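Structure first, commentary second.
All protein chains of the complex are present and in place, except for one that has been dropped.
Right after this comes chain A.
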Amino acid sequence: MYTVRKKYRPYISPFDPCKPMVIKTYETPPQLYLGFQPYNLPQFQPHEALRLGTLWPALYAPYTNPYEDCDRGDD
């Protein structure tokens, strides 16, 4: 499934000083994939677009704090 947040499992050393983060994440928002924006894509309603920051659902990629559901070693 396509997602704008990619995950990977970094190497964890037995000698790491802090409790390891088992899963690390990074963002890959839609502009990386869209290329030249095609004509006639669906649009948000104007009032909604002004609130969201884009007219185009194809470019809308909300962000949340990844640490809030981050994995701290008991995975």
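Descriptive notes on the structure:
Simple rule for what comes next: a contact is a pair of C-beta atoms (placed from the backbone, for glycine too) under 8 Å apart; a residue touches a chain by one contact, two chains touch by 3 or more; residues count from 1.
Definition applied: contacts and distances are computed from a predicted model.
Look at the chain that isn't drawn here: its UniProt entry, checked against "Anti-sigma factor", "Putative permease ABC transporter protein", "Fe-S cluster assembly ATPase SufC" or "Spore coat protein JC", names it "Spore coat protein JC".
Those residues of chain A that touch the chain absent from the view are 27, 29-31, 34-37, 50-54, 56, 59-67.
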